[in-house]
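Excluded from the complex is one protein chain; the other protein chains are retained at their positions.
Coming up: chain A.
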Amino acid sequence: MGLSKDSTGIKAASTELVIKKVNETDHVIALAGNPNVGKSTVFNELTGLHQHTGNWPGKTVTNAQGYCTYRNRGYVLVDLPGCYSLMAHSAEEEVARDFICFGGADAAVVVCDATCLERNLNLVLQTMEITRNTVVCVNLLDEAKKKRIKVDLEKLSQLLGVPVVGTAARSRKGLDKLLQAMSSAAGKESLPRSPVVTYSEKTEQALGRLTPLVNKICGDAVDPRWLSLKLLEREENLLVSIGKYLGFSPQENPEISEALCQVWEELAKAGWTPEELKDDLVSGVVQQAERLARAVVTVEHEGYNARDKRIDRILTSKLTGFPIMFLVLLVIFWLTITGANYPSELLSGGLFWLGDRFRELLLLCSAPEWLVGVVVDGVYRTLAWVVSVMLPPMAIFFPLFTLLEDLGYLPRVAFNLDKCFQKCGACGKQALTTCMGFGCNAAGVIGCRIIDSPRERLIAMITNSFVPCNGRFPTLIAIITMFFVSTAGGFGASVLSSMLLVAVIVFGVLMTFAVSKLLSKTILKGIPSSFTLELPPYRTPQVGKVIVRSIFDRTLFVLGRAASVAAPAGLIIWIMANVQLGDATLLAHCSGFLDPFAKLLGLDGVILLAFILGLPANEIVVPIIIMAYMAQGSLVEMTDLNALKTLLVENGWTWVTAICTMLFSLMHWPCSTTCMTIKKETQSLKWTVVAFLAPTLAGLVVCFLVASLSKLFL
């Protein structure tokens, strides 16, 4: 398969990570935590905009570093991937463990969820076994308070022997204390090493034998008790990392290897298989966490998750689960369509007016006509179209989507739909990446990292472009409005067009299932692997922050990328439309050449050519079609959909053309950015080609069928 062990990074050591220190004296802090505990909020609040993001060397695991200062000292915060444990079962956990262990961090901060402390303490204990320079940050205290959960922070600090700080990072509460605790923990040289977790008698006996021997050879580099534990449980990939980092392999030391053999033999005599030994080690930590939680957490009100349960019952029940899902989808698209209409017209009017002034200015400077044509009619107008058509829907859609994400609704969608994905041999988390695809397919492909199994991850990546991204929505919406809803407008019309759009999307989702199933029956054969999906508690989203974050992180990012391809594309299209070859333009020659084939698909040469030229960005498909039909060779102002419809009908569009164009827009090759992202994520040309071909073939087949059937019956 495309994802070999190397590409998912089972072998690479994380210590190759370059830490971006500003001063030599800067301390390095590792930030660890379970998923969904607000770790990134802590990270963002502490470091603000001083962040670098990238990948861990050789891994498809995101790495973020941030910088902050406290009392004249700089701190480099390394945001580790969210994980439940450091026992290294996945690439994420291995990265986190190796960084805490060998990454040269001066201290580790473990962020915990106060509403679910027990499970979080698991990670705290595992981190403390590696380094005693640990600070426990009990976050989401505000949520805990709402649920009437009390955490005795002082007692927890006493029991653990490390500083414990309570925070509500979203409202910046407690962050100063966290910085203070962090700085004092990072400054400490060596801390007493008493056992963090007491294991069963047999294990402790074995540890008693090994630890002194290990201590002799490893000195201060690693905690000897922890290393003994890892030797005992035969953790191969860690031992490889140790060999690489410390320059020696403890298991090759004759004294240690002899003691190990004896210990294993004794355990085997006592009836313990290696599996049971591992179970005992895991249980030791889990039980310790349970004892701690029992001592420090008081739940005043027994039914503390009663509210979440009630909401879950509504959102995931047999009766209401699916209708609500469709309703949410419908409302989001309705808001996007109606909300975007007016600003879109305003923007396009304004930008085109500005373009005309720009032209006048150029002519005033007596610029040659061809230059004016290239700059204004080619580059500027394409750019203006893309901005005015894309910006308003994105500025509405992305915040709405981020809101759903923040609320905790998306995992419930995955929960509702998992059975369908399971039947297709795919992973339920694919529902989440599919949702991300609505925003941007490239973002959806990156999101596939949350799927653990390589086979299912590939299926999710290949099928991601079956849902329309933001660049394709405007095309779909415009065609729906022109051909299937009266352009008169009004409330009824906007609801009808949202419903038609939802129908198109549902068709895309069905195709996702069909193609996933096809893939898992053919080239990606396999049984669906197990998965665990956390349904985090519902949280009240912070509307203001959501809007700012989604506009900066998503909207402007996607828009910037679209604009950067639209400008050169506009140039090429203008040249094609204005260079005469014989009796027609280059554009006309190309579309004429494609025409017979395109007719089979219910399209025409111009439409197909527009999709081909639209490879860098789907947003420019409609502008190209308009430019080609208007023989004058430049993009005209087309804010009035009625005028646009007349133009299309004059060029032979029927409702069949409209349907086929929508279907082809839904299913054709992914845009170049998505293709490049797939190549980067899979590290394989073969799977990129498959991801290119799958939607293309599906589109060709479906459009051909629709066109042929309509010819038969009409």
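FYI, a contact is a pair of C-beta atoms (placed from the backbone, for glycine too) under 8 Å apart; a residue touches a chain by one contact, two chains touch by 3 or more; residues count from 1.
Convention: contacts and distances are computed from a predicted model.
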- Item | Hidden subunit of the complex - UniProt protein name among "ECF transporter S component", "3-isopropylmalate dehydratase small subunit", "K+/H+ antiporter subunit F" or "Ferrous iron transport protein A" | "Ferrous iron transport protein A"
- Which of these, A:415, A:507, A:557 or A:704, touches the one chain of the complex that we don't see? A:415
- Message: Can you say which of A:71, A:318 or A:357 touches the chain missing from this structure?
- Response: A:318
- Item | Residue touching the undisplayed chain, where the options are A:30, A:46, A:87 or A:292 | A:87
- For chain A, enumerate the residues touching the unshown chain of the complex. 84-85, 87, 89, 115-119, 122, 275, 278-279, 282-283, 286-287, 289-290, 294, 302, 305, 308-309, 312-313, 316-318, 321-322, 415-420, 422, 428, 530-537
